[in-house]
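Only one protein chain is missing; all other protein chains are in place.
Letters A, B and C name the chains as they come in the text, with residue numbers starting at 1 for each one.
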Amino acid sequence: MATTWKLEFPYRRSVGPVIGAFLTGLRDRRVVGVRTAGGRVLVPPFEYDPDTGEPASDLVEVGSAGVIEHGAWVGTPLRTHPLDRPFAWALVRLDGADTALLHALDCGSAAGAEPGARVRIRWRTETVGHVSDIECFEPE
Amino acid sequence: MTDPVQFMSHHTAVEYSLPEPSRLGVHFAVQLGRGKIIGHRCPQCAKVYVPPRGYCPLCVVETTDADEVSIADRGTITTFSVITPLQYPGQQETEDYVQATLLLDGSDTTLMVTGLEGIAIADVRTGLRVEAVWAPDGERGAAAVGVRGMGLGDAVKGWRPTGEPDLPREQLAEHVL
Amino acid sequence: MTRDVAIVAFAQAPLDQAPGQTETLMLLPTITDALNTVGLTRRDVDFTCSGSADYLTGGTFTFVQMLEAAGAWPPISESHVEMDGAWALYEAWVRLQHGDVDVALVFSSGRASASASLRETLTFQLDPYYLAPIGADYVSLAALQGQAVLERTGRTDKDLAQIVVQRRHDAIANPHAAVSGDVSVDELLRNDYVVEPLRTHDVGPAVDGAAAVVLVAGERARQICDRPAWIAGLDHRVDPHYPGVRDLAQSKSAALAAARAGVGNGGVEVAELCAVCTPEELVLTEALGLGDAVTINPSGGALVANPVMVTGLVRIGEAFRQVHDHGRQRVLGHASSGPCLQQNLVCVLEARD
Partner (left out) sequence: MAERCAVVGVGMTKMSKCRDDVSMAGLVREAAMRALEDAEMTWADVQAVVIGTAPDIFEGVMMPELYLADALGATGKPIMRVHTAGSVGGSTAVVATHLIESQVHERVLTVAFEKQSEGDTNFAFSSGRSGGVGAGGYFAPHIRAYIERSGAPAYVGPMVAVKDRKNALKNPYAHLRIPDITIEMVMESPFVWDPIHRLESCPTSDGACAMVLTNEAGASRATKPPAWVHGTAVRTELGWFPGRDPVNPKGGQDCAADVYRQAGVTDPRADFDVVECYVPFSWYEPMWMENLGFADVGDGWKLTESGATSMDGDIPVNCSGGVLSSNPIGASGMLRFAEAAQQVRGLAGDHQIADARRALGHAYGGAAQYFSMWVVAAEKP
């Protein structure tokens, strides 16, 4: 007798111009952010300044490598995590960005996820325009 | 140059445990396995609930084994709809069918039932008298009962007309639900 | 400016429930208990507001079933927030400000045990383009916040364990605690990491729960309750959602809510904080301006039981108990929601003799 059931659905999300530009960039292995009226470069980009709600649409390309702001080592990944082996979550401020992007970091041990360390994007072999086109970060 | 990305897929899957059957749910299912339908009569307002829920939502009091009553396996259709199944992931129904609201004799609550037998869809009507078509003894899958606590599980395969005269609509006005 | 409103009763469903107990049947006696303690019945309630979340059990409109515990016949004036019950309390408090009605019932419930993995379920709370698709989860995000606050304050996981030792000790007296007892820092430091720096003891155990609070306005509160806890301040604020756009080591929204609720105007003796992971206590203690003299989480807090969607309301209920049962003069109840303490509610309660 079943003791569990699964709620499963393939949502199809329309992404709009700004998230769309970011995802289009990923498909082309480039990272696109957005500059707010106050001059802050948001990566990943939002259609708005998170602090004020004012629109943001000035797209700018930033680097695909950057600096770890914070990292947290995951010894036992969940089924739903990006990597199926131990990894670190890392908030990474890419070169040219003022905010940090969250993704997995394949760095072998907790020591590799120290703040200040430089990392770069490891692209998935086939990119489709999805945040998972970034397979993970790796030490630069 | 390819088109900008306009959509992304977000495949979601999350797992839940099915609620354990409650003691009352198990008891109800065991009785169904024996071909018996039971309900609870509220000690305050005397309304009979089938299946029993362990409380009366009108009086907001709990009900117990002492409030148990036996219910007939026949009753009256109080309203109905002919359903053309909508298609969505998980839907297994494909053919038109009747979904009827059934008031069992002795119960104050109705059941949503399907599986009307021996009657054409076009002949289904408010006031129609029907009786249970029980699954054979031993196949009354008690385990399927009680997850949502609103039906008779697969203990009853369907419902067929008894041949009794229809009940007048006026007597059913309070049992549209 | 605001009308005087007090909490006069609080009840919480027992931790141990019969197998297959429905949320409705967890709530029904809990609501009855809360009302009975002040001699009220469901008919006396002018406004009802509840909190819950469909995704906890994977249902749709799951809150509708809870009406059967509220007593919704004849029809009642009622509302529901898809939030922790603390925000239902906020909505009820706003409703009582109108002056035309006096009694509000607030309740919330949640069955965290229905999720095979609460971490996976709560992932649905996250940005559906950037965070949910990579499976970021609330414990991982709390761990990143933990790293941020440890780096900022120079504390270590030993300091976190010290907090847990105290909470579990205090929880011995709390029948609603899922974990309690005297343990040592060394013992705790032998526990595995979930996500560094969080060890198993740093994540409050998710439990099923239900709770009810009764609010009464004006003189009537005094008439039916010997020591009501008056709402001296109540406010909530939110921070941006994405964790990479703000300083995770601090909580601007908690600080703002505390200022608006007037925490600084006379201080508080006790604070019940909705810190589901240990580092959140550090962030909150600073943001709320709680000095060393303030007793934090005498119930053990969310680190000893996290009845998801109820945890915040329970904190306010525990704060009420501090005034009503333990003779405190001025206390704080806090609720939070979202990743990395994104949203914070502060409720200041006081005795008025």
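Rule of thumb we're sticking to: contacts are C-beta pairs under 8 Å (C-beta built on N, C-alpha and C of every residue); 3 or more make two chains touch, one makes a residue touch a chain.
Just so we're clear, the structure is a prediction, and the values are computed from it rather than from any experiment.
**Student:** When the whole complex is taken into account, which chains on show are touched by the absent chain?
**Tutor:** Computed over the complete complex, the missing chain touches A, B, C.
**Student:** Which residue among C:6, C:45, C:122 or C:304 touches the omitted chain?
**Tutor:** If we include the chain that is not displayed, C:122 is the one touching it.
**Student:** Looking beyond the chains shown, say which of B:66, B:86 or B:120 touches the absent one.
**Tutor:** B:86
**Student:** Pick out which of C:169, C:252 or C:352 touches the chain that's been left out of the picture.
**Tutor:** Residue touching the chain left out of view: C:252.
**Student:** State which residues belonging to chain A touch the missing partner chain.
**Tutor:** Given the touch definition above, chain A has residues 6-9, 11-19, 46-48, 50-55 touching the missing chain.
**Student:** Kindly note down the residues of chain C that lie in touch with the hidden chain.
**Tutor:** That gives, for chain C, the contact residues 1-2, 48, 53-55, 58-61, 63-64, 67-68, 72-83, 87, 90-91, 94-95, 97-100, 121-122, 124-129, 132, 235-242, 245, 252-253, 256, 337-339, 342-343.
**Student:** Tell me where the left-out chain touches chain B, residue by residue.
**Tutor:** Touching the chain left out of view, chain B contributes residues 6-7, 10, 12, 47-49, 57-58, 79-93, 99, 101, 108-109, 114, 126, 169, 173-177.
Just so it is clear, only the chains that are shown with their structure count from here on.
**Student:** Could you draw the chains as nodes, link the ones that touch, and say if you get a line, ring, star, complete or other?
**Tutor:** Drawn as a graph, the chains make a fully connected set, so complete.
**Student:** List, in ascending order, every residue of chain C touching at least 2 other chains.
**Tutor:** Those would be 58, 116-117, 120, 128-129, 133.
**Student:** Going by the touch rule set out above, which residues of chain B reach two or more other chains?
**Tutor:** 8, 10, 12, 14-17 - these are the residues of chain B that touch more than one other chain.
**Student:** Applying the document's contact rule, which stretches of chain A touch chain C when the two form their complex?
**Tutor:** The touching residues are 4-5, 7, 11, 13, 15, 19, 23, 42, 44, 46, 50-51, 69-76, 78-82, 89, 91, 93, 99-104, 110, 115, 130-132.
**Student:** Considering only the defined contacts, which chain B positions touch chain C in the complex?
**Tutor:** Residues 8, 10, 12, 14-17, 19-23, 25, 53-55, 57-58, 60, 62, 146, 149 of chain B touch chain C in their complex.
**Student:** In their shared complex, at which residues does chain C touch chain B?
**Tutor:** It is residues 18-22, 24-25, 28-29, 32, 42, 55, 57-58, 67-73, 113-117, 120-121, 124, 128-129, 132-133 of chain C that touch chain B.
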